[in-house]
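Shown here: the complex without one of its protein chains, the others still in place.
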């Protein structure tokens, strides 16, 4: 608890592994997202994280639809958020979503919300486990969907993207 | 990351400190809270945590209004959630909110969402820092509001409450 | 537009029809529901309406689960809200949900949000059409689920309820 890390990474980078997939989405704070102090309510950030991870998933074949069509689910089993600076009404910011290379049946994703001056407002991470849609059991062998994604990843197909 | 702890505590219990304040709220999952799989969307849990912590705050003089009237703010600087079992549409559950004794200017709160069979669906914690409303600076000396709360707490006024 | 009706009814009462089913739920405004002015954001009211209509549905056999198990859906095709007085942070209020007698395949529901002094904060209505889950077509003949509900309704089983 409270081992807060401004700008540090949440997941270890493995030597020799392909670079993380990074997707950036630009966004503005809406009126319904701020609290009585005019700052984004802390519990609204999972919405921002999801907007980032949806774009990332679409860019590398790991969207909800991709999982669904492969008979898979990818439930989030862990969510963590560190709040450094508030985001305010109508403020523009960038959601930088970072998917880490991992060879097991899980997705480790980091999120960095950046103000227009480049400073860090909020960061966090989610952990997802891949399970069979029917069984609900965690996949022991890495499913083909993930293998296809990794093949493209190693081939350098997923450049840093800004939307 | 992924050092998940089903039923373990997030914050250390200090020897000789007063017992945590514990408040329980009973709740049902609403239609608008579940996702396409009929399970509560992972990002909806901060709402549940807040419902618990609001009741706890009201029960021991640490509500938003109490802070406001004392010229204080209590921003959440860290949020963590571990998901063990899904909560489903219309399911009843209990939000157990646990405020830990701490002598600095912070509030460490744990949350346990329990199914009707007593099993753990989800747990997590938040860390709040007390700051001056004007300055935005973290309080160095523990503010009178917190001292009054601690005096009542040591006197055993805050019994385990179910609402 | 703007034919606002404080305390008037939205749906016509049919002479000789059974009294509406009325269910009341008591509720408090949560921190995450208010806007920068400390008032409930206008777009949060459908959540309140749904909390009321879920309780009403459970009380008279018209819950989401009841529809689902009968191969039916009940999509909302119209929503209307009139705002008279704001609800503020931590304020207690009552959601009065009123289901009107109707012999076609639709549900006409009115909502009245009342302050503790009994004054009207907000009112509104929803219209739902009953459709087949498979076909998506509006039911031409009133489905057995609705008939069973109406039989109990005429027998006076649904008294005014407060939860």
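So that you can tell them apart, the chains are marked A, B and C in the order they are listed, and the count of residues begins at 1 in each.
Quick note on the criterion: a residue touches a chain if its C-beta (ideal position, glycine included) is under 8 Å from a C-beta of that chain, and two chains touch if they have at least 3 such contacts.
Since this is a predicted model, take the numbers as computed values, not measurements.
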Going by the whole complex, the chain not shown touches A, B, C
Among A:24, A:50, A:82 or A:110, contact with the omitted chain is made only by A:50
Out of C:17, C:47, C:90 or C:138, only one touches the absent chain, namely C:47
Contact residues on chain B toward the hidden chain run 31-32, 34-38, 41, 43-44, 89
Residue list for chain C contacting the dropped chain reads 1-2, 4, 10-11, 36-37, 42-43, 46-47, 49-50, 64, 73, 75-84, 86, 108, 125-127
Touching the unshown chain, chain A contributes residues 28, 30-32, 46-47, 50-51, 54, 63-65, 89-90
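By definition in this document, only the chains that are shown with their structure count from here on.
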Among line, ring, star, complete and other, the chain touch graph is complete
Per the C-alpha means, the centres of chain A and chain C lie apart by a whole-Å value of 38
Dist(centroid_CA(chain B), centroid_CA(chain C)) in Å evaluates to 32
Chain-centre distance (mean CA atoms) for chain A and chain B, in whole Å, is 25
Shared-interface residues of chain B (touching two or more other chains) are 46-47, 50, 64
